[in-house]
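Of the protein chains in this complex, all but one are displayed in their positions.
Note that the chains take the letters A and B in the order they are written out, and that residue 1 is the start of every chain.
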Amino acid sequence: MTVEPTIAASTRDNTGSRGSRLLGAATIVGLGVLGVLAFVLTDADVRIHPTTGEEFGQFDAVRLLYVHVPLAVMTYVAFGLCAVASLGVLIRRTPWWDVTAHAAAEVGTVFCGLVLVTGSIWGRPVWNTWWEWGDVRLMTTLVLFLMFAGYLALRRTTGDPRSVSRRAAVVALVAVLDIPLVNRSVEWWENRTLHQQSTLNDLKIEDLTLFTLMLGFLMMGMVLAWLLLHRFRVGWLERAALDHAVAAAIAERRAETPDAEVRRSVGETEDRS
Amino acid sequence: MTHVGYLIAGWGITLGTLGIYAFRLVRRGRNLSARVPDAHRRWLEDQGPNGA
Partner (left out) sequence: MSALRVVLRDIRLVAARDLRIEARARVVVDQVLPFAVLVLVLFGFALDADHRTLRTFAPGLFWVAVLLSALLAVQRSATLDAADGTGDALRMSGLPPVARYLGRAAAVLVQLLVLEAVLVGGLVVLYGVSVEDWLLLGVAGLVAGVAVAAAGTLYGALALGLGARDTLLPVLVLPVLAPVLIGATRAFDDALGSAAVDGWAWTGLLAIAALVLTVVGASAHGALVED
């Protein structure tokens, strides 16, 4: 690596690019469309009881599912990407895999937290409780969140970056492998799940509801992509900033000493003139 | 509309959190971009899993 005595200043001042700005704009527009569909054009979930004639169902709480379910799916996508990237860290050991793993884990954890929060908010009017121990999906998502919160904590520790990235990769892979165990044990534990009582199959999934849900998936996917892109770039720049700081420090140190003296001190025999 | 409070809370927290996170990412990106000269910003050239 050539070390210049003075480092040129940066000419780019952000992590955006034409592609990411286009994606961002499209996402915002799309979220607006999703909102209109979710709140105005679709109906609430109202069903008539066959014998008593009473109205029952989720009523307007169903509109929360248009964000909750897509967020959940994208969480799995993000953590799945993290697992694949973690494999890449252990096998290929290039910085690209490492930055991707970290970015996917961070964005995934944000999404996972939102899944828990939106789920809890949805659950209050529909299941009449903020939280339900023994619901399989809820418990699994909670443990998943805790595991990746641990991953992020590990990432923040100081130490040899290569070593930290390898340990983090192990943590991510063990987390992903542990999830089926968590799922199975909770399923056996209570042998029931509130989630089952009101799955997507129960809802009147007519055309517009289904379309809105699909649009929700698309929108959350775009949000995920945009966030991943920027988080990746930030991660990459953090690495570059570290390298740059080291290079600048070396250059500064070398600039303090005249060349001849440096050469002499490393044993290059020269005319003692 | 029923359950309005829950709807506002749910959608609000979701969009708010994502928005704040996005905003902080962009700001972090701006700060880092100012510190790192072009010579070190190699992601545009070294894109891909096999890049150095």
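Methods note: a residue touches a chain if its C-beta (ideal position, glycine included) is under 8 Å from a C-beta of that chain, and two chains touch if they have at least 3 such contacts.
Source: prediction; values computed, not measured.
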Shown chains touched by the chain that is not drawn here: A
Hidden partner chain, touching residue among A:28, A:44 or A:164: A:164
Among A:84, A:174 or A:218, the residue in touch with the chain that has been omitted: A:174
Missing-partner contacts on subunit A, residue numbers: 90, 139, 143, 146-147, 149-150, 153-154, 157-160, 162-164, 166-167, 170-171, 173-175, 177-178, 181-182, 184-186, 188-189
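FYI, only the chains that are shown with their structure count from here on.
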Footprint of subunit A on subunit B - complex, ascending: 1-4, 6-7, 9-11, 13-15, 17-18, 21-22, 25-26, 28-30, 32-43, 46, 48-52
In the complex with subunit B, residue positions of subunit A that touch it: 7-16, 31, 35, 39, 44, 59-61, 63-64, 67-68, 71, 88, 92, 94-97, 110, 113-114, 117-118, 121-122, 124-125, 223, 226-227, 230-234, 236-238, 240-241, 243-244, 247
